[in-house]
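Heads up, one of the protein chains got dropped from this complex, but the rest are sitting where they should.
Chain naming follows the written order as A, B, C, D, E, F and G, and within any one chain the residues start at number 1.
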Amino acid sequence: MTSSTGGSMPEKQPFKQVFGYPRGLTERPTHYCPGCMHGVAHRLVAETLDELGIRERTVGISPVGCAVLAYNYFNCDMVEASHGRAPAVATGIKRARPDLYCFTYQGDGDLASIGMAEIIHAANRGESFTVIFYNNAIYGMTGGQMAPTTLVGMRTTTSPGGRDPLQKGAGYPICMAELLNTLEGPFYIARQSLLSSREIIRAKRCVKKAFQLQPRGFTFVELVGTCPTNWGMAPIESRRWASENMLPQFPVGVFRDREKEGDA
Amino acid sequence: MTSSTGGSMPEKQPFKQVFGYPRGLTERPTHYCPGCMHGVAHRLVAETLDELGIRERTVGISPVGCAVLAYNYFNCDMVEASHGRAPAVATGIKRARPDLYCFTYQGDGDLASIGMAEIIHAANRGESFTVIFYNNAIYGMTGGQMAPTTLVGMRTTTSPGGRDPLQKGAGYPICMAELLNTLEGPFYIARQSLLSSREIIRAKRCVKKAFQLQPRGFTFVELVGTCPTNWGMAPIESRRWASENMLPQFPVGVFRDREKEGDA
Amino acid sequence: MNNWIRVDRDRCKGCELCLESCPEQIIELSSVMNIKGYHFAVQKDADRCTACRLCAISCPEVAISVFRVLKKRQRAS
Amino acid sequence: MNNWIRVDRDRCKGCELCLESCPEQIIELSSVMNIKGYHFAVQKDADRCTACRLCAISCPEVAISVFRVLKKRQRAS
Amino acid sequence: MEKLMMKGSEAIAEAAVRAGCRLFFGYPITPQNEIPEYMSRRLFEVGGQFVQAESEVAASNMIYGAAAVGARVMTSSSSPGISLKQEGLSYCAGSELPVVVVNIMRGGPGLGGIQPSQSDYWQSTKPGHGDWHPLVLAPSTIQEAADLVMDAFDLADEYRNPVMILGYGLIGQMMEPVAFREYQPREFDKSWTTCGCKGRPPNIVNSLYLDPNILEEHNHAIFQKYERMKREEVRFETFRMDDARFCLAAYGTVARICKTAIAQLRDEGIKVGLIRPITLFPFPEAVFREARVRWILDIEMSMGQMIEDVRLAVRGRTPVHFYGRVGGVVPTPDEIVRKVREMYKEGVK
Amino acid sequence: MEKLMMKGSEAIAEAAVRAGCRLFFGYPITPQNEIPEYMSRRLFEVGGQFVQAESEVAASNMIYGAAAVGARVMTSSSSPGISLKQEGLSYCAGSELPVVVVNIMRGGPGLGGIQPSQSDYWQSTKPGHGDWHPLVLAPSTIQEAADLVMDAFDLADEYRNPVMILGYGLIGQMMEPVAFREYQPREFDKSWTTCGCKGRPPNIVNSLYLDPNILEEHNHAIFQKYERMKREEVRFETFRMDDARFCLAAYGTVARICKTAIAQLRDEGIKVGLIRPITLFPFPEAVFREARVRWILDIEMSMGQMIEDVRLAVRGRTPVHFYGRVGGVVPTPDEIVRKVREMYKEGVK
Amino acid sequence: MQYEVVFAGFGGQGVMLIGQLLANAAMMQGKEACWMPSYGPEMRGGTANCTVVVSDEPIGSPVVPAPGAAVVMNRPSMDKFEPMLKPGGLLVVNSSLIDRKASRTDIDVIYVDANHLAEHTIKSPRSANMVALGAYIGRTNAATPEIVKEAMAKKMTNKARFLPANKAALDLGISVSREQE
Partner (left out) sequence: MQYEVVFAGFGGQGVMLIGQLLANAAMMQGKEACWMPSYGPEMRGGTANCTVVVSDEPIGSPVVPAPGAAVVMNRPSMDKFEPMLKPGGLLVVNSSLIDRKASRTDIDVIYVDANHLAEHTIKSPRSANMVALGAYIGRTNAATPEIVKEAMAKKMTNKARFLPANKAALDLGISVSREQE
């Protein structure tokens, strides 16, 4: 992978590009806000498609949410699903074409609120696709309303006094990885965070694993991310805030790995 | 509660009626098939309304399913909900009138299939109503299709070769009590069976408890019952079959009791 | 003892669950049919009835009432 | 060392995540704006760059490429 | 009355609160998020309740429950969300429940776009399964939106039927001065509600009738209410129709755009007027039928939906032409002027 | 061709399989349970897949996915379930996906009943949000149902648009002889499907267009397909219209009931004929418009829905009257005879 | 010629089946045929019924408010369908379970002791429905006995062992109805 062209480098020495733009992404700049980690999550998927050599056999599904335009960013065949129903769409795709790889990319409003029935039942049927679940504890796209994963006390435009499960019956943050882990169907369930480079590296491993195991069943990776815009924070601040506040609620880890269990 | 009239009894001795028709039920005969335990479940609720003296302050919600006509059987105000959405209807009722008691009565297709999102979110918000969940592992009303709680290998009209999670991706039985127990919101969660008089007595205790605790939050009682008609079994056989086959999959017990936990 | 049960014959659907539930095995189905066309439950041997209510508890149609003859001290209360 | 990074200036949104991620703290924002109106990231002291890629891994815009100068034995391979 | 400069969505929400609405169940969707957001602040202040429902489906069933126990309740959404509410709303109609639904339409089909559109006319006036209609009110200014919302609650209670406020981004996002009139509470019979059967036999809220003859009767009873609506609730505005030889037909803010166009056309000597239906169901048939004009030009932000009701109203006596923009494109006064001028020159096509 | 005595639902399912349908996603609801049940047996035999979806909403999105990768796919439901599918179907239309949907209607509104009804005419022909239509086929015999299902898959592929088979209990539950014609597979362009981008740039299946101008273009493109349907796909049957002075309008089995009535009326010397639309969208306007009759009597199992399309077709030139039964009541030939006789005596009302 | 007949009885009496047999037989004879069940919860526990229309011409209405014939296997069915019959119509009454006589005088009535004959003569209690069907086709020309038997053989493949009994029951029903002519 050496190359003789490059930036403006002082001396011509032999070099190697050790990080570059993945083939799994189109060249289109994203519409995401500065510091939003949807872009990171996209890249992890894209790199995985490259590394596993499955880009041309993969169909991705964008959700309704900030990632709705993901169909412009992933450099593979893409389908745009209705809000929350990506797992049903993926079911249709994989039942028709089990030879393809398929992933859904969903936000927390999409997956855990309106799409709760669809994710649970697809997981329970053990449909063989991969879910990339971007959890930023808020509805980004629509301007910062409360999500099922919103933390207790967190202010959003529909929980202006902070999410209040007791006085206002606004409910508690729902932990999707743990919830799905009570089902028999899933093959692989993990949660990782995107809040530092090191965490991103760990997350990447899980994303890749999820795609590798996809032919054997339902694989699910929750990625704890941010929404600087609707949290009203600078990107760096949002990263810190998420580390301190979201990770205790949404602990990272591999919750299920049927391959390791030697279960299949 | 002594009474001087009675059946045709040989000698006139003082006696007491130790079991009779509850006020909580109307006198209408049910449309349920012979030996179907919907009737038992109804009676447990009705007796509870009587014993707690809340019949006139209670509104019940019938589902879409064999119990759809429950609005004719319960002797309290009744609302008929759309398929699976009884928890949403109950939310509307209790938010408007927290002073009322409210229960939903739902089947497994209603609650665990189409209504999955509604039951999870109502539970998670800790809405203060009681759910009576009649689990007979099948769609009774529509003629015996597979339900989310159908056992692996069980034949239904839409799993004619037996529910097959592996070859046909038909999924595994979903254990609703356990699933809801992963949420923070619920106050009380129990599962009991209706497969013998003794089990019914235990079930009654839980139903009553659920109503007693209702003012403090979301209470849920799953009742393992039968569907002799669509299982193609005589009532007694169905009771035996359920004991042997359903209870291992759906173990009885009290999964959560926040009162005991001293948690509230 | 002289307890007994009363079966609402036209509510009964002849499911036999009470038959199986009775520890004394003193319930049987009638040979005639009720208006719905079911053979209904009848108590064949009331003398042995303990008024344990297990039959009634099992009955999905709430067709059974149970009556207990009071012993002397019970009558007092 | 003489590794370096290249920032696609018009992709960069000036979020500063790479700044914070760089163990060498050798990235800063430009004073000028790119076409989108953002101050973009620039590597201020390439000499200290270890090509560790942590900046690139953190960048949501995939705006950073990382180049490593090969040591002699690496060149051989 | 003090005038406030308010966003349409917020004026709608505030008007609801002033009309006694204490319960709101809804799910976010652009371009109506300001309604749930406003309600999430406001309702707890006045002792009400706000629930962000898990979905539009759930929300449409939450209002069902709240209405069953006699509460004034509202939900709001936008086109795809309204599609999801169709089952629940049909239940409300079947069970004769008074609910108020706000639909701030956007372009379709599918995910479509979020810009203004009127392409839910059909699913609003002739909705989901079964024979039923909501009473549909289409405001053209923020002031009117606020007024109609107040009326909506009374109409819902009067007819025990869903009432829909039909707007789109131009109404929901726009700010205009609004003065809230003093709302005069009226008494409605609520003896049918399911609030506990103390002192009476139980009430049942239900839409299931297994006997076709009874279900038929039930349908006829519902349609008798619609007949009464047709007699008593039809609303419309006419603008410069007195001497008009040509007539524009448009609802909502599109009618305002037409007015701007009409001013210009009148200056050119083209005698054109406007009929603006305010109730889309019941549709103001008579005013169209009785309009003595050479032609009617129906203008919509859709591929042509209300036009069918206009045509049905005139029964072939007046030619009805169409000019539509769609997908979020808002017609400008100029293009309407051009279109009319063209038709004028060509004579009656 | 061998004739088989088959239930309508099963004939529909079998016809789908013979037309190459290998995927079925559906949710139980009376009176169409035989369709999913049949498919759950049959599809695995032919190497296909059957999924009992968790809901109608899910099913309508599963067909979306399967169609996106080029599969022949079907779902079926009944009225309340079709309401729930409205969002998903609008997405299918917006993304131009070929799907086949069977609606075995029942009485409404709400839970209604399960007996035959035609009160989904509106939500079938002028459905959910956004400007779109499925191509709607209404069979009147089991044989026709089987034939139309086969056509439906071709029409869906031809137009990349949802096609709906509209029936009700009378079609779904009834048994009649049916002979399945040899299905002739046709080739359709599937280069747009999302089956992996090997050797080409990625394909996108999508209905979102944030730029209103592009969304408007997209709408126009879709409507060009509808215009073509109107030219090329209109189907109807006429019965004894040659010398008819009066015309009945009815679709589905109701038309057969009309035929029985017509036989009797003709015996009495009343020259009445029948126009039976087979495609409800595109609606057979011309045949109604060109019918030289004194009046048209529209007969539906609804409160009057198709009648609007009949009226729009005749543009006021022919009076259109209505006779409806609703809630699951099926009109008898006798009552139609009586109604026509009455109108005949009164002359043209 | 058009035949319309309702078969009605309790859920387990096999009335749907005999309706289907008739419809199949008619089809096999080259006629038009249509079988229409009642469906839904009304079936559960209560009575079941189906209507069969057989005709030489395409069948108009599959719904027959006043059928030409009714085969009633139990009392509620008799109560329901006797009044609906066309004047001059045919009523086949399962006198084993129906203790009353027809009250109309403008119709033909055949009383057939179907359950008893099935149990005692045919020794196959479950073929009472076939006896009743036989009584119907013995009187009308909706389908020939031979072809009904062919239809039986075709349709009841998984119950082949009952075939001889069913055929015998059909014949018995035919002869009963002829006797009453």
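Annotations for the structure displayed:
Keep in mind that, in the parts below, a residue touches a chain if its C-beta (ideal position, glycine included) is under 8 Å from a C-beta of that chain, and two chains touch if they have at least 3 such contacts.
None of the values given here were measured: they were computed from a predicted structure.
Contact with the omitted chain, checked across E:253, E:279 or E:318, is made by E:253.
Contact with the undisplayed chain is limited, among E:46, E:263 or E:286, to E:263.
Considering the whole complex, the residue from E:169, E:196 or E:212 that touches the absent chain is E:169.
Residues touching the missing chain, restricted to chain E, are 3, 5, 30-31, 113-115, 141, 169-170, 173-177, 253, 256-261, 263, 330, 332-334 (touch as defined at the top).
The working rule: only the chains that are shown with their structure count from here on.
When chain centres are defined as mean Cα coordinates, C lies farthest from chain E. When chain centres are set by their Cα atoms, the one at the greatest distance from chain B is D. Ranked by how close its C-alpha mean sits to the mean of all protein C-alpha atoms, the top chain is F. Chain A and chain B, compared by their mean Cα positions, are separated by 38 Å.
Annotation for chain A: residues touching 2 or more other chains are 68, 80, 82, 95, 113-114, 116-117, 120-121, 125, 148, 169-170.
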